[in-house]
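See below for the structure under consideration.
Certain chains of the assembly are absent from this excerpt, and the rest are unmoved.
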Amino acid sequence: MIYSEKPREACGVFGIYGHPEAAKMSYFGMYALQHRGQESAGIAVTQNKSIVTHKGMGLVPDVFDMAQMDELEGKSAIGHVRYSTTGSSILSNAQPFVVHHKQKSYAVAHNGNIVNSHILKKELEESGSIFQTTMDSEVFLHLLIKNLKYGFEESLVRSVSMLKGAFSFVLLTSQGEVIGIKDPNGFRPLCLGKMNGSENQYVLASETCALDLVQAEFIRSVEPGEIVIIGKDGIRSLKPKVQAKRSFCVFEFIYFARPDSTIFGQNVYLTRKAHGRRLAQEAPVDADLVMPFPDSGVYAALGYSEASGIPFEMGMIRNHYVGRTFIQPTQSMRDFGVRVKLNPIREVLKGKEIIIIEDSIIRGTTVKTRVKALRELGVKRVHLRVSGPPHRFPCHYGIDFSTKGELIAASKTVEELRDFLGLDTLYYLSLEGLLESTGIKNPESHFCKACFDGCYPVDFDENMSKDCLERR
Amino acid sequence: MIYSEKPREACGVFGIYGHPEAAKMSYFGMYALQHRGQESAGIAVTQNKSIVTHKGMGLVPDVFDMAQMDELEGKSAIGHVRYSTTGSSILSNAQPFVVHHKQKSYAVAHNGNIVNSHILKKELEESGSIFQTTMDSEVFLHLLIKNLKYGFEESLVRSVSMLKGAFSFVLLTSQGEVIGIKDPNGFRPLCLGKMNGSENQYVLASETCALDLVQAEFIRSVEPGEIVIIGKDGIRSLKPKVQAKRSFCVFEFIYFARPDSTIFGQNVYLTRKAHGRRLAQEAPVDADLVMPFPDSGVYAALGYSEASGIPFEMGMIRNHYVGRTFIQPTQSMRDFGVRVKLNPIREVLKGKEIIIIEDSIIRGTTVKTRVKALRELGVKRVHLRVSGPPHRFPCHYGIDFSTKGELIAASKTVEELRDFLGLDTLYYLSLEGLLESTGIKNPESHFCKACFDGCYPVDFDENMSKDCLERR
């Protein structure tokens, strides 16, 4: 997806307990979660009271072959897919991350961002701890080991209580236990399932689409602040007493999660359609057709079409083979990146007034080029409707669009942006509209929407928090 | 696409004359034509009065890297993508195919199937010719060389006149000429374009989507029976006098061609929508929603929805990372091949009465499994509408579903098939409806529809033709 200007989630996690082919199930679970991370993939499995790992750079089917799966024999496993952030795209940052201590081993896979990890790390180093990676999951494991003197479960509770930020962990012990942990705010999705027809085979996954693929039955979401321990005696749940406001990431609904997943209790497909319907109400416009830029805005566009009665068309065709590395075009080929991915259909679009539905605009350059291509083709008027509010603030809870400079909406008004993008009209879904159309009751008290309004539910830095508090 | 049961086209071809980066343009042209062949790819380029080739197994971006492109310097080039047939998936069958003769070289890339190649080959062997491959394009080059004594153009005319069947060739000479050839029946598409703003830079391609990507302007289709020679004096056209009925492959519209291409004078996207609208007229049914099996039936489903007023939904979500090799699941995982590719959304489908639009049914096994999965999810009633008639006869003109045994409609009535597939109702678009909705006048006299009615426009075998003639 080298031409994409989309923000990207850091990771997807998966865990399975009690299955004779735990690594293989993890492989399929990660396959279903591939959209959450394409940089590296890894599996850890419990084997003879120790933990065996295989990880590598690339997509799940590129990292594992049959020989490797055969070596990953065991009944408990966890898996991880990761998306690259900036230049640190290196194997040593691939997960699951494993440590050894007194004949026991622990592996962890992490989705999120621990905002106080640098403080915790400093304290640990003062007491003699040494670190091998820059991953905040390593900090968590250090805490866990330090606190083992209180017993394993108490150590889990104490260690998790020290962390601030967003974290959906799956943890594997050399004893074969699989543990799911969600931060008290509940930023990232994590769900619990049971293998169909099994006695004591459980699954943890970032999204329900992974349960579907391995034919596990969805039981429930892991609750904010919950620690779910799966072992030979079944499931137990620990809930450290931490006060925290629910802060589900609303951008998961808009962009990250797969449309066939159910997260935070709602189906993503239906939610996106609801965004589109609401958008049609908030910003109606008369046009010949409504269309998405495939594939991101498809579902909101269906909703917009449904509510407005304006025909839905696939006016641009996606080349399904794009996404792999390819040879760069020469300078003389203008806007190649746009055209190689999406080709507009002249016969559908020429002379038409069209509405495009997009889910988000980050840097704006791709949208601008696409609009230009449509105009060159002979489209008469172009209206853009975005199925969320303008992105004005960086995310500190695990999404990789972290500087204001990259967010075009942070420095331009909607009118300036309309002009910049070469549009006839531009409208963003209101924050109120977005939240209400999620279908969750009292949505104001359930979501993190910091990327839209700058109100960060968890202080991420002593200095920067002022900027946030002012906004509150 | 290892789980697909779809028939597959043999090849895509591309040629370019007079461009300083001819190989690079070919690369992009093949990239756009990748859907026509994923097994192997190759480029031949004229360099210092000789021809240099690079070809390999796999997708275009896997076969070429920058170092190889740099070695393919030259101003005239042709390219080829090929789909595997049965077991002969080997590098020596990759194209373009090159031969040398008296200090000159000739390269050819071929889409189609020459039905009398075995007879021609036998004659050539009697006169001492030897062959290195099993490809019928090698036969064509032998004829071309044999006839060179009459001059190059006359040799082209004589050689082409000896061929029977389907062939869209692009030919490259070591002198730098690029030649496009279409058989007299015009089975396969081949179009001519001109590089935007250029003096004498021309492009040949199987589909217009390749012209779009390299920013070439569409001029016209190569005509049935035409030989287009592009050289330093511009374009010349030879037309051997051969009587043949126009026989455009109607299945290109239904399945093969990319929706953003224009072939045989019609846009594919609009044609598919028209199929869907006609289907809604011929076989209306009351239901909650209409949906495709992504991505094949999308456009016909949009047409059906438009004509019927029944809402269009994407009730199954495609995993965009599927298509790569992956580890096989265990026996215990039922219907994994279906689920890894498409995941149905319970929240959209449960308790609903649905219409599915499919473009074709070959073996039927995939459809059957998908319908079963939908029922298990709780779909109330399933109606299937197919946007073409039943496939009852093998194709002998370049499509790989060549035996009757693989075509389920050849041995079952529609009612038997409905029962086999577990459907509530099943309806195929009529042949009349299909042809009329292509938008071409007098369609009966323009198309090959042998796969539907067994009337083969060109005899492909002395023995089998009787079967065909009976049907006529």
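General remarks:
Residue numbering begins at 1 within each chain, and the chains themselves are lettered A and B in the order written.
Heads up, the rule we're going with is that contacts are C-beta pairs under 8 Å (C-beta built on N, C-alpha and C of every residue); 3 or more make two chains touch, one makes a residue touch a chain.
Keep in mind that this is a model prediction, so the values were computed, not measured.
Whole-complex tally (this structure file, single sequence, 2 chains shown): 4 copies.
Following the convention adopted for this analysis, only the chains that are shown with their structure count from here on.
Separation between the centroids of subunit A and subunit B, computed from CA atoms only, is 38 Å. Of all the residues in subunit A, the ones that touch subunit B in their complex are 21, 24, 27-28, 31-32, 34-35, 59-62, 64-66, 69, 209, 212-215, 258-260, 262, 267, 269-270, 295, 298-299, 302, 306, 311-314, 316-317, 319-321, 323-330, 333-334, 336, 339-340, 343-348.
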